[in-house]
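The complex appears here minus one protein chain, its other protein chains still in place.
Take a look at chain A:
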Amino acid sequence: MRIRTAGVVALFALALAASGCGGDSDEPAAKESPKAAGGKLVIWADDKRTAALKPFAEKFGQENGVTVEVQAVSKDLQTNFVTASQQGSGPDVVVGAHDWIGNLVQNGAIDPVQLSAEQKSGFNETAIKAVTFNGQLYGVPYAQENLALIRNTELAPEAPKTIEDLVATGKQLKASKKATETLCLQVGQNGDAYHIYPLYTSAGGYLFGTGANGDYDPKDLGVGKPASVEAFKKIGALGEKGAGVLKRSISDTNSIATFTGKKCAYLISGPWAVADVKKASIRYDISAIPGFAGGKEAQPFVGVQAFYVAAKGKNKALAQEFVANYTTTPELAVALYNAEPRPPALTAALDQVKGSDPDLAKFQEAGRNGQVLPAIPAMAAIWDPFGKAEAAVIGGADPTSTITAAGKTISGQIK
């Protein structure tokens, strides 16, 4: 018995030692294989999109006599993709958000996509702008999304024109015990830069200035500048020590649930919230997020989901064919919309689904004046400090010192 146990352990140890020795040399072996097999396209996407992509990928494969594999990467797709492509074991095509582009490009993980002027003109202009980085088009967009104001029309029949209108109506509802909260805007213990951004812009703040070519300029940081301090004074006035409209206790886990529980009349969220709202059979309407009275327009971030060609993929020509010439067709965009209702970036596809889903047009209208979510790598340095500063100000901290400190932290992290 003892010999056998020792043997089993030895085997495991051996297998381990073998894989340990061979670990970093897997890559040349993997590179050799496609020559023999030939004509295989590997696509990485998250769970939901994998399901929607599969039939189309198979169709593409059958039409062209190639094998297409769609693999679901449910967690940390971006990091996994970067690591895998560095090791040479990555896919040929990856599907993801446009704000990954900066990081993917600095790691040499994706290649530009060449679309003809005609192909480009089929897309929403903002979507094309979002996937353009350093003057190059790096992905083919298929859906875009932005925040909007979703309101319970039974509680609040009229769309508010300003934040002040919204607060006044919310207060009335609270006073008459019809609601317990004024606005469901997720803040959380450590803030949420994405969701507060429309109010921040309306109050006059900005994140990055734009350079001569229209790209965001990481050297022109708006956080910490006087305008941002003024903006946070207005946000702070809505906070826990002020009007009590913005609260840290409303977070990503409970904001939608609080709205569907009819505890608040207004929810600031994106297309992903609509399914829950419908399920709770709430009568709702969608409008643009209102700005402060006398302030600027409230500009939500516009995010885009796109297809990318991996720079170190084994079958780049086929990947380019798929991304540039196949994902630009409306059929695929509609199928992806059916898998998850985010407005298609392809105008023709949007027109096709608009009729059956009035919310789409409303979301798009709400994002009309939106700003493309910066894809520059410096944006990664914004999220955390900006969110925490937001949470602190909403909790009652002094806006001037808080935002100045946040600005310092962010600029210290930008290389």
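One rule holds for everything that comes next: a residue touches a chain if its C-beta (ideal position, glycine included) is under 8 Å from a C-beta of that chain, and two chains touch if they have at least 3 such contacts; residues count from 1.
We adopt the following convention: contacts and distances are computed from a predicted model.
The chain not displayed here is annotated in its UniProt record as "Maltose/maltodextrin transport system permease protein", chosen from "Pyruvate dehydrogenase E1 component subunit alpha", "Maltose/maltodextrin transport system permease protein", "Acetolactate synthase" or "Aromatic ring hydroxylase".
Considering A:39, A:209 or A:226, the position touching the chain not shown turns out to be A:39 (whole complex). Residue A:247 is the one among A:98, A:225 or A:247 that touches the chain missing from this view. From the set A:168, A:275, A:293 or A:317, the residue in touch with the chain omitted from the display is A:317, counting the whole complex. Of the candidate positions A:167, A:185, A:199 or A:397, contact with the hidden chain is made by A:397. Listed for chain A, the residues touching the missing chain in the whole complex are 2-4, 6-22, 25-29, 32, 34-35, 37-41, 64-66, 79, 82, 86, 102-103, 105-108, 111-114, 116, 134-136, 189-190, 247-251, 253-254, 258, 311, 314-325, 377-378, 380-381, 384-385, 388-389, 391-393, 395, 397-398, 401-402, 405-406, 409, 412-415.
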